[in-house]
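Have a look at this one before I ask anything.
Yeah, one chain of the complex is gone here, protein chain that is, but the others are all in their spots.
So, subunit A:
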Amino acid sequence: MTGTGSLVRLILRRDRLVLPLWVLLLAVLPITQTAGIAELYPTERGLREFAASFGANPALVAMYGPFTHWNAAALGVWRAGFTPVLLGLACLLTVVRHTRVEEETGRRELLGSTVLGRQAGLSAALAVAASANLAVALVVLASFAGPGYPVAGALATGLGYAATGMVFAAVGAVAAQLTESAGGARAIGLSALGVAYLVRMAGDSTGASWLSWLSPFGWSQRMRPFAGEVWWPLALSLAAVALLSLAAYALAGRRDLAAGVLPPRLGPADAVPGFGSPLALAWRLHRGPLLGWSAGFAVFGAVVGAAAKAAADTMAGNARLMEMMARLGGSANVADVFVASVMSIFGMGAAGYAVQAALRMRGEETLMRAEPLLAAPVGRARWMAGHLVFALLGPAVVMLVLGVAVGIAYGASTGDVAGRLPGVAGAAVSQLPAVWSLAGLAVALFGLLPRLTALAWAALALFLLLGQVGALLDLPPAALDLSPFSHLPKLPGGEVAATPLLVLTAIAAALVATGLYGFRRRDVG
């Protein structure tokens, strides 16, 4: 354990911007939702009505979890039901970043030869994750207790979040021991996260509610914040954290530095015939994430598509809800509105993938892997083009997969696949101009301000926040207009407006061109 303290300081220094950013952003989501709802529905009657229609919507229950109580705080926490997923994701990635990535790049070796204990890296990453989760809990507590909401509910919300975050931090710690590559560890951790979410989704939207007890997301939801708190599910989370951490330490103690538990496989002695261009290399580097995102979107798309019809049936006839949804979604057809709002969430996800794929270039550069190619007869633009294919077309593939999955599942439930599929697939594809603008931003930063590429993530986080709470908060239009996603037509159901799509695509193209221009004129390394 020696040296854990100094490693913690190192991690905090390296993450001094990113860490407070996600802690704060995620922690204020439930109070933002609550405040928005309380403002829209100042009376008990209004809240009850809102709750009755929303809480009975199986699609929303599938996405956010079971509905507990009609009061504004309970509704707000429920509507912020995606927060634990994002928090789990952030914790998982943080732990992998400060354990396996450090080992993979050899930096840990450098530090490991000083007076660090064997497990110091793992302990430091977990300690940082624990502090971040504690901070989330405290901010949630303060944000609800401040305006006078019940402290018990605030505490249950905050502790529930922190517990879920810690479970996935520990999942990340285990995943980081298994594979040699950080990418592999992330894939294992993300799969675990996806499975946990899907299991809870299945449990809450079908009769088999016991399934939700198998998922960490289910545990914190069953603490029922603001609806007669139940505390003991917290013990389940803590037990899981303890078990997973023990497993991570045991695995870490038995393997060598930089090695994984799963043995590395040997590769071919000669490359296959076509493997001789920057594009071929880019395919090898990007195919894993592309397949992963496609598979994830296909699964989630099918679940969402299957739930859309049920959502429409339950809500049909509730005039007030229809009006409310129309305001959010732009159409009076409930199922369309539901699909449209889901599309924009997935659009943000695809933008995350696009930014990740674009910034792979920066990763290759800082890890000195761009150099051997650029020292061969490969021009800068040609090298970039290989990665750009995946940063731009990868999200297109992923969104198309999503559209087809939603369309088929939705169409199957209404018995009209041929009728539903084109509209839904079109709706998915219409997200692309906004997705591309973010990819373009990342490329432009890479070309002009390579040290500030993290700003692309900050922009995405901002747009995500605007999209989640902007409509409820009555923010000035100029603020909402910042996000490219706010300019997209609300599809399916809304009008297809070509102008914003074309303008966004043109902006994206200009940003990509700027990035190419910048990179051809700057130093590499």
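Here is the rule we go by: contacts are C-beta pairs under 8 Å (C-beta built on N, C-alpha and C of every residue); 3 or more make two chains touch, one makes a residue touch a chain; residues count from 1.
Following the convention adopted for this analysis, contacts and distances are computed from a predicted model.
Q: Absent chain per UniProt: "Carbon-monoxide dehydrogenase large subunit", "ABC-2 type transport system ATP-binding protein", "NADP-reducing hydrogenase subunit HndA" or "Sulfite reductase"?
A: The chain we cannot see is, by its UniProt record, "ABC-2 type transport system ATP-binding protein".
Q: Which of A:A375, A:A478 or A:A498 touches the chain that is not shown?
A: Going through A:A375, A:A478 or A:A498 one by one, A:A375 is the residue touching the chain not shown.
Q: Looking beyond the chains shown, say which of A:L211, A:A227, A:L281 or A:L516 touches the absent one.
A: Among A:L211, A:A227, A:L281 or A:L516, only A:L281 touches the chain that is not shown.
Q: What subunit A residues would touch the chain not displayed?
A: These residues touch the chain not displayed: 14, 104-107, 110, 180-181, 183, 258, 264-271, 275-278, 280-281, 284-285, 288, 366-369, 371-379, 521, 523-525.
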